[in-house]
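Sharing a structure, written as structure tokens. Questions coming.
Shown here: the complex without one of its protein chains, the others still in place.
Chain lettering (A, B and C) follows the sequence in which the chains are written, and residue indices restart at 1 in each chain.
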Amino acid sequence: MSALGQRLRLGAPAALVPLGAVAVAAAVGAGVMLAAGVNPLLGYEAMFRGALSVSNIDFAVAGFTAILAMSLAFAIPARMGEYNLGGDGQLVAGGIAAAAVALYVPGPAALLLPLCVVAGMLAGGTLASVSAPLSTRAGVPVIISTLLLSTPAVALTSYLVRFPMAQEGSPVPQTPRLPDAAHLPAFPGMSYTNAGLVLVLAVLLVTVYVDARTPVGYEVRVAGANRGFAAYGGLSVPRLTLGTLAAAGAVAGLAGAVIVMSQPFRFIDDALTAPGYTFAGVAAALLAGGRPALLPVTAALFTILSVGSAGMERDVDVPRQLGQVLQAVVILVLALRVLATRWIAARARRAAGGRA
Amino acid sequence: MTGSTAVGSAAGGAPPAAELRGITKRFGPVLAVDGVDLALERGTVHAVVGENGAGKSTLMSVLYGLHRPDAGQVLRDGREVRLGSPLDAIAAGLGMVHQHFRLFGSLTVAENVVYRAEPARFGVLDRRAAQERVAELSARIGLDVDPTARVDTLPLGVRQRVEILKALHRRAEVLILDEPTAVLTPGEVDSLFVVVRRMAEQGTTVALVTHKVREVLEVTDRVTVLRDGVVTARLTTAQTTAGEIVEAMIGRGLVPAVNPRGAVRGDPVLEVDGLRMPAAPGASRVQDVSLRVSAGEVVGIAGVSGNGQRELVEAVVGLRRPESGGVRLHGRDLAGLGVRERRRLGIAYVPEDRQGMGTAASLSVADNLALGHHRTPPIGRRGRLSPRALRAQAAELVRRLGVKTAGVAVPVSSLSGGNAQKVVLARELHHEAPLLVVEQPTQGVDVGAGEEIHRLLLDVRSRGGAVLLVSYEITELRALADRVLVMLDGAVTAELDAAEATEEVLGAAMVQAGRAGSPAGSASGGGER
Amino acid sequence: DSDSGGGDGGDSAGSIIVITPNPVGGNNFLSLAIEGAERVAEERGLELEVYESTDPTSIQQNVEAAVREQPDIVIGLTFSLQDAFATVPVDNPDQQFLLVDGCPDPQPDNVTCAAFREHEATYLAGVEAGLLTETGRIGVVAALDTPFIRRWVDPFLAGAQSVNPAATSTPLFVGGDNPFGDPARGGAQAQVLADGGADQVLLAASGSNVGAFEVAAAGGFQAYGVDVNECASAPGQVVDNVTKNVDVALAESVTAILDGDTGGSQVYGLAEDGVGLTAFEDDVADSGCLIADRPDVIEQLEQIRQEIIDGTITVDDPAAG
Partner (left out) sequence: MDVLNLAFVAAVLTSAAPVLYAALGGALCGRAGVFNIALEGQLLWGAFTAVAVSWWSGNPWLGVLAAVAATAVFSLVLAVGAVAFRADPIIVAVGMNLLALGLTGFVMREALGATGTFAPAGLPGLPDLDVLDGVPVLGPVLGRATVLVPLALVLAVVLSLWLARTSIGLRLRGVGEHPEAATSLGVPVTRYQMATVVVAGALCGLGGAQLSLGTVTAFTENMTAGRGWVAVAAVMLAVSRPLWVLGACLLFGAAEAWGFRLQGIGLPQQLTDAAPYLVTLVVLVLSRIRVRRRLRAADPVAAESAAHPETALHPEEPR
């Protein structure tokens, strides 16, 4: 069997799984809407309109940018079997750092824009990096240390934005509006769709490339498959852990920077975490499985579900929590992936005809 | 020691203790076992042998209720039994000891023995009764086991006794041993066989799966040979020869690979000087070990497992940092260098633990073959990795070493043990590193494949490579090594030339200071804490 | 297409859209505002829609969605909409906007503002607490430590100390993962105050209040509600409420705008009867509040209220920076 043929045959059912998950979720959602006395067609139409109509696409793109970034923040360490659930903390760390640079460092846009972005990425990356030695030296699982570090990080930024960095006289906990030089340039005619999208897409491309076409990507996969094998092969698991977590945190920090450098151009407490970008990103990454190139598709889906559900609530009065329910169902139906994987493995073995 | 008193087959007419009739088992498209008949006469020891993947484990799993056969019957004392699960098998008086022990490390010996068949009052465990039961059973077959010891503090040989006690506690009359000796030291093997013979004398029927023809000859009464899922021979041990058994197993005679010796020895490649490492829980100490391996030389390390060999090897390849002492490669001090640097300088390494270390089971054959070569051309070039070159190189290696696989894209988990081992060897031999460190290269590998692997190692020697070979098998060391060093409690206690290294001398050197089977406290890191 | 789906069907009756910064559920202030909107909508025969936001991005989105529906007035609730109301109205000069409880700076011409001086009423509640406390310890449970929420914290102590200089106050903030909806934490903090001897406690923690009222009901302390009459939340244990007549303010402002009085900024303090205490209401006797039994205190409060209105007493606004 040719390698290509094999890949096609093995790949097809794998790609069908996410579609299946979405279909089942759509059916469940329709059932829920019927139970709530809403025509599911109208409900879904409202949901899509809420996200994708010309008038709403601008916001949807903002959501997509953030969710895509957060899905990368989860997916990168997941390649080596580490789960980063501390996205919220890394997101706000990036946001507050970018805001601080914008507010306290004078300079022209040409200087300030990259500086803010880099500051955000550094802050997010640094926070996430803390979990690497905690894991490789102290044996605290990344999934738990990222989570435990997130709450204090959110609390700390919350403190900063309420007191030292607060806008004078504002009753809302927020920083002053960032200077114009720190506003990400928006696409013509848009206000939320800005250079942030380009940055995140660039990061995506780099990730896909590194994953598939560089020794580092290979090493990360090896470490994810078997730590003992990686150590035996001379790979530095601590360094890979640090690298993937730093990269993940940097992407989350980038998302935070992009959010504060977009409308309304300030760090508002809660604004970064309340929309739930982190878990939407986790869900998108899980849906994409180990294929970074699928992330834009799954992130778009979860953007529609989360941004669109607000439109659905506005237009047909279905509680927006339905969006969460649908996301959950998509993730749960992914359990099917296991069945599909088994099926694929069985076919592979059949093809092998295995005899030693 | 061998107790070769032939126990005659059961009186005519009495049904076999256990019998398999026409057993067929498929895994998907793989026909693992194909219409096999096997009769185990009461009170006999019955060998089941065959190549890797011949279907031995599958057949035994059917007998133990782990697999349900697609066709065929299982009979106990002449009556058909339906074995839906191991529970049914246990109820029918069957017991099984797996190659990889299935023990709970954190539990005590007594808890392991009575697990799932506990003496209890109102659901509350009766620990006293459990311990007494263990004491009673071990006395019966002449074993010495402390019922209150945590299992993970015990040497492998003792752990295996616990496995046997488990079966006896369940009143097993038919005991299946799947490759019981693969991880045992020679001394441990001897004492196992004493126990096996004693059990047979007491009426227990034993089915023994093994790759070692010598063991077959030493301890069994009957032999069944499997090949590709069918029986190719049924033999009576007393009337057969090693050659006959091997012929039936692999379809040809075996020409053992043997070191031609005497070839020119080159410059020293590996020099180890005064290496020391402290003992730690779970790790043995290494005491002042010095050794030298020259180009074109195979140096064997003999010894009972757990006497510091693993620690020594890990210090050489860079996985473990010595407390003091030096390691030099071609005269260059390797202190402070990690695995990667050492590999680059020319150390290849075939580890003992091929599942935990030597391969990543879920990754493809190609990915497994690339590790360590992924940053050098043709695969890696200026920070980039060429998936095409990676696949091409893998295909080439698979072809060259004759790895049986459906392709380089399938996961290593779909390969048989022998073929997985070849993948490891292929990768490590590929770059013709000046130094090859090999541990237990043929463990669990069938004789045919084992012979091929031996040839590959000797090829390394003949092209001028240096080989450091750690093995627990004396025959392997005698076949391959130019010199043999014996390790005991972390120290090199003897150095023998190939000519001097007879089985008797080596065996004696390996167990000098202590009784085999409990290789000093070092194996378990000082016993209980 | 959203025009056709807009649903005003071309009839002469207009419409208003209210945008909240958070989900309304459990938020007394927002529910009361919606009540006011419902009332005025009925009076004027308007169609009413409510868009609930969940976060700043959705606020912006809701404001723009509302503008597309072209209602008579787009009504925003609270300061959180201030940023959106600073920009969107400039791009939509023909649309009238009303911001309740906040005001953008600079204020576009087509934005009308209605703001409250709740700190004045909080100060009065503090006076009440200062007079009634037996332990000399008072407390506040609030959702978060933000300048805005401090309006229910600092003046409470200031008021108490004005009549009882020895009074000490402990403010506790719920915080955590869900500050506006974690009744267990709210309750735990109320219990801390009760254990610490506080006997007069203002509860300004939105959805987290539920737990705190339970502590009051169990006799932990006497409580003060905010925004609406909450005396039924812990019968016999609630002294009074800092009320904010946002319904009145909203209805008045809508009426004014519909009548052509647009722009400008109306401030609702004690003087305008926009904020107050349940104690000052005519039906205080039926309010279920403890203060109903203390006409002496009410009298004293009336007097201080007048002094605040007169400017004899000035109450610091913690949100003013």
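The definition used in the following text is that a residue touches a chain if its C-beta (ideal position, glycine included) is under 8 Å from a C-beta of that chain, and two chains touch if they have at least 3 such contacts.
Predicted, not measured: the structure shown is a model, and the values here were computed from it.
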Which displayed chains the unshown chain touches: A, B, C
Given C:Arg185, C:Lys244 or C:Arg305, the one touching the chain that is not displayed: C:Arg185
Residue in contact with the excluded chain [from B:Arg68, B:Arg82 or B:Arg102]: B:Arg102
Option from B:Arg42, B:Lys166 or B:His373 whose C-beta touches the chain left out: B:Lys166
In subunit B, positions touching the absent partner: 64, 66, 85-90, 96, 98, 102-107, 111, 115-118, 120, 123-125, 152, 166, 280-283, 314, 319-320, 356-357, 525
Positions on subunit C contacted by the hidden chain, ascending: 23-27, 144-145, 170, 172-173, 175-178, 181-189, 191-193, 195-196, 207-208, 210-211, 214, 218, 232
For subunit A, the residues touching the chain missing from this view: 32, 35-36, 81, 83, 134-145, 147-149, 151-152, 155-156, 158-159, 162-163, 226-228, 230-232, 237, 279, 282-283, 286, 319, 321-332, 334-335, 337-339
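Rule of thumb we're sticking to: only the chains that are shown with their structure count from here on.
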Chain whose average C-alpha position is farthest from subunit B's own: C
CA centroid of subunit B to CA centroid of subunit C, Å: 76
Whole-Å separation of chain centres (CA-atom averages), subunit A against subunit C: 36
Subunit B: positions in contact with at least two other chains: none
Residue list for subunit C, restricted to those that touch at least two other chains: none
Footprint of subunit A on subunit B - complex, ascending: 27-30, 51-53, 228, 318-319, 338-343, 349, 351, 353, 356-363, 367, 370-372, 374-375, 380, 383-387, 391, 404-407, 409-411, 414-419, 446, 449
Interface residues, subunit A side, partner subunit C - complex: 49, 53, 55-56, 59, 62-63, 151, 155, 162, 166, 168-173, 192, 263-264, 266, 268-271, 274-275, 307, 310-311, 313-315, 320
Sites on subunit A touched by subunit B in the complex: 1, 3, 6-7, 10, 212-215, 217-219, 221-222, 225-226, 228-236, 345-346, 348-356
